[in-house]
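What follows is one structure encoded as structure tokens, with my remarks underneath.
Note that this is a trimmed complex: some chains were dropped, and none of the rest were shifted.
Letters are used for the chains, namely A and B, taken in the order the chains are written, and counting of residues starts over at 1 for each.
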Amino acid sequence: MIIIMESEATPFEVDNVVAAVQNKGWQTHISSGSGETIIGVKGKGQPLDPFHLEQMSGVRETMAITQKFKLVSRAFCPENTTFDIGGVTVGGQQVVVIAGPCSVESREQLLETAHAVKDAGAHFLRGGAFKPRTSPYSFQGMGEAGLKLLAEAREATGLPIVTEVMSPDKVALVSIYADVLQIGTRNMQNYDLLNAVGRAHKPVLLKRGMSATIEDLLMAAEYILAHGNQRVMLCERGIRTFDNKYTRNTFDVNAIALLKELTHLPIIADPSHAVGVRRHVPPIAMAGVAVGADGLAIETHPNPDKATSDGDQSLTLPQFSELMIRLRAMATAVGRTM
Amino acid sequence: MIIIMESEATPFEVDNVVAAVQNKGWQTHISSGSGETIIGVKGKGQPLDPFHLEQMSGVRETMAITQKFKLVSRAFCPENTTFDIGGVTVGGQQVVVIAGPCSVESREQLLETAHAVKDAGAHFLRGGAFKPRTSPYSFQGMGEAGLKLLAEAREATGLPIVTEVMSPDKVALVSIYADVLQIGTRNMQNYDLLNAVGRAHKPVLLKRGMSATIEDLLMAAEYILAHGNQRVMLCERGIRTFDNKYTRNTFDVNAIALLKELTHLPIIADPSHAVGVRRHVPPIAMAGVAVGADGLAIETHPNPDKATSDGDQSLTLPQFSELMIRLRAMATAVGRTM
């Protein structure tokens, strides 16, 4: 259940309602924004009487939330959540672009990419310092040295940094350098990690698992919000289906349309992983904006054929620059900016 | 293997090459267009020597086609196939829209829809007279009476008619009334039916099976072309995946990008079946145009809640009209018309 207070409700009235609910053995979660306070009720307590609650001073209405996801749901927060990251607003009118290499490989590679994507109009720089790789014998990332290069690239370009964190004990370290903590596909249901970024003070980019349902994804985000971090972006990056001969995954545009309805959180599309083939990334990126994504994450590399990971799906810097021009036209066609 | 003749090759030279190939026990398939003749080699014969063939008079080059699909492949026909249906060009610069109800239910329903979609800018009228239904107890379509209503609607609006044919023995009947023969999802690998429409003199709209791979779809089209009918449109209409709680299928935009590369045939997107929920049809339609589809098939109904089939995914007539405005802006954004 959630309890929606009148917009002019006083803190005293809010406290009163909270106390009444907690007295019945429930936990509460308070959300304030756009001028009204919403009290979320969770845990297990004695039955609450909606009629009784609605008689209390300052209460406008109560609402049963039957969906398993609560804090992430549109019912809980009807308006789009927007937040600012290093001067860029996510979740608003502007479609944001996160660009950069799969892995941070060297100072030269990263800075060249950072300047190029900045010039082309990207809003964030991405790059992996800790890499989850299918094989233990593959390059596992530069680690903290990579994080330092990312911070240097931010200094040089002003672009906020998006980078992955793979385990709870690295959240503090990555938070020193990153502006956005990325949770990778394989860790979408690594609950200890979700709890750790839920307690962190950085926005989170949560990537959908390869075979995670929409509900699985929303419940994973619910972990983060329930631990106190409201600044979460969800990322559709392709799902596993029977048809994988020509592409790496199947880009699930339906999911983007659905998520825009079910949740108030910003939705990012990752066409690079979703299709996995460089020459098909541009049309898939276009489809992502067309269907309503709030942003795109696009892998770019100065020399994709020499990339240590994901070279097949990385755009060259000129290709990225050219795509940005087409994406701006697309954003305009759907009534947004880029 | 295919043998590409010089553009100035004479019929006599072509016959010579054909005879040489047939002498080795192979069958041949001749395709002429854009000024050059291509001889397709199929069946099983003795080995052919490409070097020897290229010495023959009039031969420009030979090409091994290792892909299983030949006549439908880009290698066989590098340029987009375009054809005219009732004055509408399919496969060209213009994105075409096929609209109408799932089932023909009555004269009033069909004519009201036909006029409305015509006014909104649709290029074709669709409607089912023979309906493949999961249950034997569901409405199975009006049959020939439905076909007659479709023909009447064409008279009234000038819109060419797209309608499904479900068995080989009905191809002649449906061809009397229809401008385009639709092969439904469940019949994509009904080979006797594919052969029958391959021998018909009407264009074909071939819908992808629910779990057909890209190659399965192309090979199904190959059946039609191999029987002499070159005018085939392929239709992506959503695939079956693990995630079907909120949507009926998963719209495979990757497939559209891939098909535009692998084949010269026009590609149609069907957002209605691909998502199966009325309010999500518009964004999915937008994504279809964004990714490069040559056309859209959209279910529309004067009163979807009373439709005998697929009401949940049918747009109302005003919704369709409004969507057409947005789709035209989208077509412009990707450098096309509608």
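One rule holds for everything that comes next: a residue touches a chain if its C-beta (ideal position, glycine included) is under 8 Å from a C-beta of that chain, and two chains touch if they have at least 3 such contacts.
Worth saying up front: this structure is predicted, and the values here are computed from it rather than measured.
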Homo-oligomer size of the whole complex, from 2 visible chains: 4
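Definition applied: only the chains that are shown with their structure count from here on.
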Distance from the mean Cα position of subunit B to that of subunit A, given in whole angstrom: 38
Residues of subunit A touching subunit B in the complex: 211, 213-215, 238-243, 245-247, 249-258, 260-262, 274-275, 279-280, 283-284, 286-292, 326, 329-330, 332-334
